[in-house]
Structure formats: structure tokens, C-alpha cells
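What follows is part of the complex, with its chains left where they were.
Going by the order they are written in, the chains are A and B; count residues from 1 in each one.
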Amino acid sequence: MKRLAWATVPLALGSALAAGGPDTGSTAWMLASTALVLLMTPALAFFYGGLVGQKNVLNTMMMSFAVLAFGGVAWVLLGYSLAFAPGTAYIGGLAYALAHGFMEKGKLLVDGGLPVIVNLGFQGTFAIITAALISGALVGRMRFSAWLVFSTLWILFVYAPIAHWVWGGGLLSKALDFAGGTVVHINAATAGLVGALVLGARREFGRVAFLPHNIPFVLLGAGLLWFGWFGFNAGSALAANESAALAFVNTMFAPAMTAVVWILLDYLKNGKATAVGAATAVVVGLVAITPAAGWVGPLGALWIGALAAFPSYYFLLVRPKLGLDDSLDVFGAHGLGGITGAILTGVFAAAAWNGGTAGGLEGNWAQVGYQVLAVLVVMAYSAVGTLVLLFVTRAFVPLRVAGRDEAVGLDAALHGEEAYPTTEGAILVAEEGGAA
Amino acid sequence: MKLIVAIVRPEKLNDVLEALFKAEVRGLTITRVLGHGGGTERVETYRGTTVKMGLYDKVKLEIGVSEPFVKPTIEAILSSARTGEVGDGKIFVLPVEKVIRIRTGEEDEAAVTPVKPGGE
């Protein structure tokens, strides 16, 4: 929805512009937002890294950092073009590949008040975090080289097309998705689910308790994710305007509400408010408000935040009992949170707040239908695309590590490092081989 | 009275604890240790620094038992801790002259006989 605005909607906003120059205020906000969204991937590395056991910390974190590297390069070379260049309704063309399309008459192109090249960066951070999110379903058993291949292909052939449908002028432009509830969260969660099923559970699943090794890291990740999410949601207004302000405020209060409900559910169940639960709730709330951020008012945001707690809370409790090793609950948090948010966006969209688009509560129940349709289409394509890419990857390199490596831990086995090395018994190896 | 000291793989600890529980052994003390044995070494690289890691994570159990429990305890450990690969660990049986339960001052046999739960 919104990214269409990029090329076609005139700047309805304040600042008088000298002919051709960017709106410095909106440019400032979009640069800040891009930095914020980029930070979300290291933040995710900590959120996920804290949740795994000590022998898989670095591997888990590297799955995110690697997407910053490989995914970033793939994006600038090809992905951006497949998503945003003029093309068919199904996929963009190649006009923007290799960083073309940002200049005109020897000057950087400005459109909608922004240097167009900002979009390359801003959209790139979305592609990166989306692929990184998938890794939470696969930790502890996936071969790192397979992840490099798969995640890069996935950005090009699953993420980019879906982004094109929703934001690039494609198929799904009737669904409301302010900042990427379907494109990012439902998409990543579906891919994670499929990946977890294809890979199979970790060998010790169900026999050994997988406990987080560092919950402060989980809280650090959640805090930094929240911080970065302001760029994600309020930056999706593509300007420093009223819509950005509304999206910002909703991004602040909706997850607060989710955490309130989650803590109360925890009290009801165990009499204990867990920290892992609170961190999870913040993420679920952020996911749920993502499609709605600029479409609903603050009270609508509180409702979405509150309602989003329930499906995720209960699914997380039963998930391990289903035998499903979606290791860090990508589907429970991002999938269910995203679906709840996408549908409720259709319910709570408030014409007064967003400048004209009504939702179900204001009589436009058809919108809920568009929302459900978008969810189903994205899930279907994501599932099939992920499956195909996993098989393609497997043609080159096995997806899973050897059983022995899984037992030793992926940090030592795949990266030749430990997260917290100790010097005891570490014997320096001289060049010749030397030593005992 | 004997002190049975067993070094086992950390991933086998829960199995061992369960086997000991079934053998009615209740009290024991556990320490995280590093073992060095006949196994091969692991190489790790941190920038230009390459090291051989010759030590492996192990868990040590110390179990004070009275004579009749020595054999069942050893058997419980042997059966639950074995994988058959190098690195399974060792059991040492040490003589003990006296055992005292700090809470009550009880000595020897009485000191290692479990009490009814309800405390800690």
C-alpha cells in the first residue's frame, strides 16, 4: 500500500520545497528510520541468541548477521529491482538492478520529497530482517552454508515478489498493510514453519530441556527491537508527517498493552510473571500493530495489542507438545501475531485517524475479507516458495548438520569458536603444527 | 562409608540422575569440570590466534554412600552414563572415615539416609 505512494502520491505535507530539492525534514526522518530498522537485525540476533543454549549462541547470532551481509548484497544487486522496478503484477523488472534508477541527468533523483536512493536502503533493511526472522525456527541443526544459500535465494524469490504484490503495485494492493505485517511477519513465519518441518526436530527435542542461556540478552534484544520498530512502522509513512506520528504512538502503546495482558495471563496460569514472556509479548504486540500502525487510532491500537496476546500465548504453551520444533516460536509470535494484526487492521481501521479508510467497525466489513485474502495468498506463496528453495539448496549442500555436530554444538562445530571462551587448556598452535 | 566420584558426560547427567533415583540414591553433589583424556582435540581460531582445546566439559558427581549402596550406585552409573565412545568418564571409589549431616549432627549411615521432603 504505502510504498506505492512513493512514486505516485504528491507530497501533501508542510515544508515548501525548492524545485527538485528533497524535504530535509522527511529525509532526516527516513535516514533515521533506515538506521533504526537496520539495528533490528543485530537486536534480533540478541533476542534469538539469548533464547538458545550456550553451545549454539554464535551460530544463532551469525544466522542474523549473515543476512545483513549476503542478503544486503543480493538486495542491492537484484532484489530491490525485483520488488520495486516496473514489471508485471507478479514480479518487478530488472530496471533497478545493480543500483540503477536512482539518477537523472547526472543528479540523484528526488521524488515525494525524498532522494529516491533512500528507498534502496530503507526497503533493504526490511528484506534483511524478514529473512533473519526465519532463522529462529531452524536454530541448532541447520548447516550454516545451507542457510547462506537458502536465505539469499529466499530474499530474491520469496520476499521480493511478495513485496512487489503489496507495495510495488501488484496483486494485493487492496489489503491494508501499513508497515509489513503480511510481507514481513506472516511471510517469515510461514517460511519458518515450513523450514522447521523440512529440517525436522533437533535430536534431543522432547528429551532434553532447551533453556535460554541468557535472559538479559533476550530483554536487550526486545528493547532494541522496540526502539528499531519505530523506524519500521513510523518510517513506513515515508515522511515526517501526521501519519508517521500516529504510527509512532501506536507502536509505543500497542505492545505495552500486549505485555499487560500477557503478564496477567502468566499470573493466572502460574502466579508468576516471566521475563521471557514479557519480552515475547512486546514482540507479539509490535508484530500485531505493524499492519495497522497508520490506519487505526490509539484506542484501536490498544485493542489490537490486547487481543493479539491470546492466540500467541496459548499457542506457545502447546507448541512443544505438538512435536513441532519451531525452536524459538517464530510461528507462534510472528505468524499468529501477524495474522491477528492483519485481520484486526481490517476491523479497527478508522477513517477519521487515517484520512478516509474505514474498517469493519465503521461498516466496511469487506476490508476484513481483503485482509484474510492477503494473509492466505502470502502464506500459500511463502510456503511453496520456501519448500522449493529448500530443495534447491539441498541439491548443493545438505540442510542439516551431522548428529555429532549437533551434540557438540554448532558454535564449535561450524564456526570453530565458543561464545565465551576460556583459556584453561587452550594451547597455542604454532604455524608448523607444534605443541603437545 | 564410601565416596563415589564419577565423571560423566554433561549430556548424560539427566539419565544418570534418573538411574540413581531409581536405585534409591538421594543425596549427591555435582560439579562442572573439564576433562582431559584419550580423546582428540578441537581446534578453534580467533583472528590470528589458533588454539587446540584439549579439555572437554564433563560433570563430576560425588555421592557418599554406605557399603550396601556401593554396588547399586556404581551399576546405576555404568548403565546410564555409557555411550561406548571415548570420553564416557571414570568412577573412583574412595574410602571415607566419617560422614556428618550438618543439619542434625547425625553421623555415618544416618547421615546419608534421606529424610522426608518438605524443606528447601
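In the analysis below, a residue touches a chain if its C-beta (ideal position, glycine included) is under 8 Å from a C-beta of that chain, and two chains touch if they have at least 3 such contacts.
What you are looking at is a predicted structure, and each value in this text was computed from that prediction instead of being measured.
Novice: Since each distinct chain appears just once in the view, could you give the copy count per chain for the complete assembly?
Specialist: A x3, B x3
Following the convention adopted for this analysis, only the chains that are shown with their structure count from here on.
Novice: Where the CA atoms of chain A average out and where those of chain B average out, how many Å apart are those spots?
Specialist: Each chain's C-alpha centroid was found; their separation is 45 Å.
Novice: Under the definition above, what is the set of chain A residues touching chain B in their complex?
Specialist: It comes out as residues 204, 208, 407, 412, 416-418, 421, 424-429, 435-436.
Novice: Enumerate the contact residues on chain B facing chain A in the complex.
Specialist: By the definition above, chain B touches chain A via 11, 14, 34, 36, 42-46, 49-55.
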